[in-house]
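Note sheet for the following structure.
For this depiction, one protein chain was excluded, whereas all remaining protein chains were kept in their positions.
Moving on, here comes chain A:
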């Protein structure tokens, strides 16, 4: 038995029999099979005949439920004599563990027993996997215009290296930059140094590391134990608070552009991390185009990929030991977007499934999109002369070519059935023309085309920074803590206006309004599957209804066109019929986990006694028996 290899995929080693534990019970039961390690993934193939193939509408073509792309491996643990140890380079050489636990970046947990196969095989597969997943492998801007409000004011981002140079000439540079967009001094500029007001990338990394632990559940005892302190654990990670802070900052930026009509310049040391988060979020809130599938994709492409976010370093694709550069900044952005999608579902053309899949795709090393640190980096690697590409230019698909991963039926899940498409007004009664936001210009062409040499814009940024200090154009710099109260007001006044899903969109940031991205984080945990329930129950119903509506529309339009003898070529984006024979029995983890057909037994919590120790005297008080019936 061998895995179906992708083109170019090479098998390194394998071992049989290996026991893969079923995740959801303590009985240490599992499935026997063969474990392989290739240059793309770790894969397990069961010896058992696959049970009647449940029709997987949402199948990933690149990797299945028992495949772990190498880059997706987060940590490997070995169990030596009942003790769990984190595997690092040093441990690999000596003994091999009896049990190997793999934590994935998409939060799956795999447990394999190595005791059943031949010693040399077990050793080989363990060392092979450890080597290929953990070994270190061998293998940056600037003042950027992001977006213009129709009023004319614009959002910029810039990097401010900490070193300052006394340098003349700054006035000229600044004026050129600002004037180009700000129509001759009509608008003032506000600067916001994000590194002062938001957590830095190491804070983000630490917080996320803590946060994700709560979802890497190995057995149900763990699950129920951690269920007790669930809320305080979440809070202690600080992850939700970081999400709130980012959204809050983005709202402040939006307020400047929308209400105060000032230019906004956001800065941080490199200008490619939190600047990307905040500028993208602000644009999503302001501009409905970025809430469509195509718009969102172009936003990521513009702000993140072309905007030189260091995906390679931040995602730690190469498993470098130097932890300083790792940080899930892009994931943080997706988290913030998810909050918006969750609160204002009808405003988004894409679904949370789309976001979840996108967050997974970051760790699939097939796509060029998330592999590089900058466009410059990409171009130099992809060029034909590059030593990596012996046989002609490298060609990697972009992540946006979803057909690489999913067939068109599965891609249906990327669309949000709740999306409220913009009603096209009758051309005759056109509304007064509302000037459009500017978004197509993207980066200044110089920065975009030629890979920036280091310090290309440095003079300008330095001088700009100085200039801003001198002139104090900014109104906020004096009072960094003030904005909260005014943004609160800004939110409330927005809230009073009738909700327009194609207009400005603001998130509610009060404690109870910030939620956990359940789909992403809870999808692999059987204890929380809701059989026959969850949002999937609503979504499938909506999708059914939507396709019925679309069918009817098509019938009508066919009639119209046959009568008027002309064809309408409007694309039917969402017109894809979905049929769920058993939508009543799908689990809430759909479309990700498929264990739902297994059984229909409830999950009874264990260890409830530890859970709630009410210590005060009330607990021992008598209910009703105490009072000797003294009523009515």
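The rule we apply is simple: contacts are C-beta pairs under 8 Å (C-beta built on N, C-alpha and C of every residue); 3 or more make two chains touch, one makes a residue touch a chain; residues count from 1.
By definition in this document, contacts and distances are computed from a predicted model.
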Omitted chain, identified by the protein name its UniProt record gives, among "Queuine tRNA-ribosyltransferase catalytic subunit 1", "TrmE-type G domain-containing protein", "Presenilin" or "Phosphatidylinositol-3,5-bisphosphate 3-phosphatase MTMR2": "Phosphatidylinositol-3,5-bisphosphate 3-phosphatase MTMR2"
Of A:86, A:294 or A:499, the one touching the omitted chain in the full complex: A:499
If the hidden chain were put back, which residues of chain A would touch it? 223-224, 227-232, 234-236, 240-241, 244, 343-346, 418, 420, 491-492, 495-496, 498-499, 508-513, 516, 518, 522, 527-535, 537-538, 541-542, 545-546, 548-549, 551-556, 558-559, 562, 584, 588, 600-605, 608-609, 611-612, 614, 616, 618-625, 627, 631-632
